[in-house]
Structure formats: C-alpha cells, structure tokens
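Structure below; questions to follow.
For chain A:
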Amino acid sequence: MIQHFPILSIMVLFLGAFLVVLVGRSRIARTAVVSAAVLTSFALMVALIKPVMIDGQIISYWMGNWAPVSGYAIGIGIEVDALSLFFGLLVSLAVMLSGFYSFKYITQDDSPDLFFTLYLMLAGGVMGIVLSGDLFNIFVMLEVMTFAAVALTAFRSWNPNAREAAFKYLVVGSLGSTFVLLGTALVYGQCHTLNLAQISGLLSVNGINPTMTFAFALLFTGFGVKAFMTPFHPIAADAHAAAPSSVSVLISGVFTKTGVYGIIRVSYFLFKSMGMSSMQTGLVFIGCVSMFVCVTMALNQHDFKRLLAFHSISQIGYILTSLGLCSAIGIAGGLYHAINHTLFKGLLFLTAGAVLYATGTTKLEKLGGLARRMPQTAALFMVGAFSISGIPPFNGFVSKWMIYQAAYEKAAETGSIGYAFVTVIAVVTSVLTLASFVKVGQSVFFGELPVELENVKETPLSMRIPMWIMAALCLLTGVLPGLMQQYIINPAVRATLDYKGYIDAMMGEGYAAAHLADTVPLAEAKYTFAGAWDPAFWLVLFVIVLLGVTVAMMIGKSGRGAATAIADDKHDTFFGGEKNTFSQVGGGDLFWGFKYNFRRYLNVMGNAHSGVVNDYVTWGVIDLALIIVYCFIFM
Partner candidate 1 sequence: MKLLMNLVYILIFPGLLFSSVFGLWLAGIDRKILARMQKRVGPPVMQPTYDFFKLMGKETIIPDNAARSTFLLAPYIGLASLIVTVLFIPIAGIQAFGGVADIVVILYLLTIPSLAIMFGGSASGSPFAGVGVSRTMVAIMSYELPLILIMLAVGRLAGRGFDMGITFSLEKIAQYQAANGPNLFCWSMIPAAVAMLFVIPCEVGAQPFDVGEAETEICEGPLVEYSGTPLAIFKLSHAIKMFVMTLLFTALFLGGISTGMLWLDVVIVLGICAVVTLVCMTLAHAITARLKVEQMFRLFWTVIAGLALLSLILVWIGI
Partner candidate 2 sequence: MSLPFIREAMTQLFSKPSTEAYPAEPKDAFPNYRGRISFDADKCIDCGMCERVCAGGAITKKVEETPEGKRITRMFSLDSCTFCACCADFCSRHAITLTSDYHMVARKSKDLLTAGTYVKKAPAKPAAAKVITPVRDNLKPAVGNGIVAQDGGQ
C-alpha cells in the first residue's frame, strides 16, 4: 500500500489546484481545499519516514504499471529513497507552513483564488521533481514549477517591479530549463532510456564519452540556474523582492533545494563525476564565489526582502561548498544546512511579509522601532537572525560547524591549503551575515519609531502561528542534532553515497551488481561527527540566565512601569541635552568602516548587477561555456 504514497502526495496538490479554481470564490471553501491538499501531502511524506528512513526500504512505483521489459525501462518511474524523502519532507513542510501563512496574508491582494491555484501548482511541481525517478519527468515538473513561480512573481501586477522581475525570471529560468532539456536529450540519445537508475547503470558500464561530458555540463548548469548559482543570482534578488512573501519563502527555501537536489543526482548518482578531485574543486569554487559575492552584496541593500534574497543565495553557496567536498561529513553538513536554511530563511521571509502586511513597505530607510508595536514579530525575527548567523543555541550553528570541520578535514586529508581557505571564507561570510542582520535589526525593529508608523498593529494570529512553528523547529533542530542526524540526515547521506539499492529497487534484483561491479563508493558512509551536542549544555546556560535575572530583580529597582505614561524628560532618549527629534540610524548609513574599505569592490559589483536582462543572459551563457570547457579539460 505504501508505494502509492509518493504519487498520491504529488497528485493531491495538483487536484487541490484544480479544485480551488472551481470552488475558490468563497473564502472558507478555498481555505479548506488548500489546507486539505497541503496537509495530506505532508502527512503522506511523514508516513514514509518509518519505512524509508528507518527500515531503509526504497519505494519504486511505475506509472500505469509499465514495469521494465527485459532490462529496459519504458514507463515513468517514481522512486523514493532516503535522499528524495529528505528533500520531500523539507519541501512539503515549507509548503504547508507557507500555505497557512498566506491565507490571511493574501487577503490584502485581489483574486486570492488564482493565487492558490498557482501556489498548489507550484507545490505539486516541486514535489514532482524531488520524488520522480525519471529524468524527463524531472524536466516536466521543472517547467511546471518555473512557470507557476513566474506567474506568482508577477502576482502583484500593479507593481512595475513585479512585472519586470517576472519577465527576467522567465527569460533566465527558461534558459536553465533549455539546458536541462538539451542534457536530457543527449543522455536519451546515448542510453535510449530516461530512467535515472538505468542511465546510471549504463553510464558506469560504457564509461563517459565526450557527448556525456557535454550532457553533464548542460545538466549541471541547468540545475545550477534553478539553484541560483553565482552568475544567475541577480534574478533571484528581483524575484524575491517583488513576489508575495509566502511565495518568496518557496522560491528561496524550496526552489533552490530542487536545484541542489538536481546537482546531487546528476553529479553523485548519474555521472558519478564527484569522484574526480577536479570536479570537487570546481563545485567548491562556485560555492565559495556565490557565498562571498552574495553576502557582500546583501550588506549594501536598502530593501529588506532583497537583502534576504541575497542571503539565501549565499547560504546556497554554503550548501554547494559542503557538497563539493564529497566527504561523508561534507554531505551531512550540506544536507543539514539545507533543512536549516529552509527553516530560518522561511521564518525571515515570513517576518518580512509580516512587516510588509503591517506597514506597507519594506524599505529599510522608512522603517524603524517596530519592536515596540510588533513585539512577537521582532522576537521571531531575532530567532531567525540568530539561526542564520549561526549563534549556538540555534540550528545554523550545528550545520555551519559541520561544514567548517568537513572543509578543514578535507584540507588536512588532501594536504592542499586551498581547502583551509574555504573554511576561512566560510567563517568570514558567517560574520558578514551576522553584520547584515544586525543592520536589519537596527533599522527595522529597533531604533526610533517614525511618526507615520505610530498606529502599526501586531500581525494577525493566523499569520503568527506558522512563524512560531518555524521558530520552534529552528530551535529544536539546533538543540537536538544527534536525533536529527540519526533519523534524517544519516540515511540520506548513505543513500547519496551507495546507490546500489536505488538501482536494484528500480530495475529489479541483480541489475546493479551486473553493471556497477567496478565502481568504488565515493566515500565511506560513516563519519564521526565532532562531538554530539549534549542538551545538558543548555541546562548550564539556562541556569545562569535564570540566576542572573533573579539577582538583578531582587536588588535593582526597575524604571518606568507602564509603557504608556506621559513622555517626560527623564525617560526621553539622551540626545545631547536637546529634545529628542527623530533621528533613526539605520539603512544605508551602517558599517561605514567596512564599506569604505571595500568601496572599489562594491562599486564594481553594484554596476555588474545592472538589472538589464540581457546582461544576465550573457553571464549565463558565458558561465555555461566556462563549465563546458572545464568539464572537457578535467572530466
């Protein structure tokens, strides 16, 4: 019975999409249909954890029951192993929470029923990519996802930026899709099949000939576009800034993960190219470049959501770097960071949406002092900011710790100092991330409240519940890494590294043994994680903080009680003796020391992000050419 779950979780979402068109007019019906679709999809994924993750069973399902005939796979296969389920869980969780959030969030816009149709189409497309075991099926779902996302980016059509961003996203997105389509065609020409398992078997038998290197370069770049790799990241910034926040959660939290999933499948499973050290250095280089470039760009932004967009690409840089290391702990770190990134980035985008919902703008210069009117949103923002900059109790810290250790162990193992610099760049990027979130904290939530934001109200409850769930998850995955790894991360890492089970489940017993006799596994699948993070540790922190607060309350007399007392001089801000006129330090005028020293670099980067779509496309094509040349030299 359980092999029907994967296809059901995809179909439920598409079914929901069509139902919403019929019944979408009334709000209650629409909410019921959408929450039903999203909940069942998530429930099916959770139901699969027990068999797939714990028992190690791999589910394969042939559409229309077209099983392989004499060794050749004709039908479309849906295959769920630990890696696919890991991404499936991640995707359905984000879709569910963002869906609940957008019920109230979208009431401010017109035609919410169309929004939810596109939303569910998008969710179905993403689930399809992650669960399908067929290369062309991945491409089809890719198209569904991209066009739904483009339409949703332009959802607020009264906003010219939204239309322009959607157009750019459409052009560069379809550029990526054509790369994937070309790659699939070449692979089909070579292996006469589209099933991932069989392709992997055949490729490892007949070896990699030049067309396959070309196909690998195309597929790699195609999925790179979907993951918004370095040369393709400006469109992500425009798309996030213009799209409604619950959609930006999906664009940054989920699309980039499908791109990463695609890269893992292509480089680890299909072409098994990650074994070669040249490929590893290539991916690590791309990861580091996108990490550093996007974080320095983010420090310069004046819009809350554009800043978050650049950060999500820099975190993708982290994931790509750790995947490029091709050691067991590297992949574990990367996957752990993927799930953490979906959680804290989703939370940050939802807070950005809450700020937009409450004040109507996300310009850093126009905001300030919102913590006094929206205390819960400020607290949620701080949870997100602490997790993304890797502050210990929260989840960002654990995965960054694993990535540093993986990078530095790789450096020691291969003896090349280059990987040590990867750790240094990673730490510096983490500090710059912390800097930009201090900037956002200072200019949006703290500082002084401008007079026009005086009667801003706290976000409605139905929007805050998903945010609190995400914040709780951020803390849980941070405090219990041992649990997370044992049940979710390690099975996925094992599935990435030895994929014989995947091929046997798909093509029947013995197929893998016949074809993969000679390939040695890329890295042994077990690793010693750097000291489990014992929760007793947090008992320590909690005891001290509790002690400190009680001692203080006992002795110190606290100042003004009610916050609504009349403003007298004593409780006015010290302004050098003057009456405190409005003077909010925030937005552009922070980190002058850093910007002064990096001014030439920042000018060059500023001009490079020109916003003209043909610049982005030329970059994309140049990048493809470079990757092709790189692959031909080293593959």
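The working rule: a residue touches a chain if its C-beta (ideal position, glycine included) is under 8 Å from a C-beta of that chain, and two chains touch if they have at least 3 such contacts; residues count from 1.
With respect to how the candidates were assembled, all candidates are chains of the complex that A comes from, given by their letters.
Quick caveat: nothing in here was measured; it's all calculated off a predicted structure.
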Among 1 or 2, which chain makes contact with chain A in the assembled complex?
1
Would you tell me which residues of chain A are touching candidate 1 in their complex?
369, 371-372, 375, 378, 382, 390-392, 397, 401, 404-405, 408-409, 411-413, 417, 420, 423-424, 427-428, 431-432, 434-435, 438-439, 441-442, 445-449, 528, 530-531, 536-537, 540-541, 543-545, 547-549, 552, 555-560, 563, 567, 570-576, 580, 583-586, 589-594, 596-597
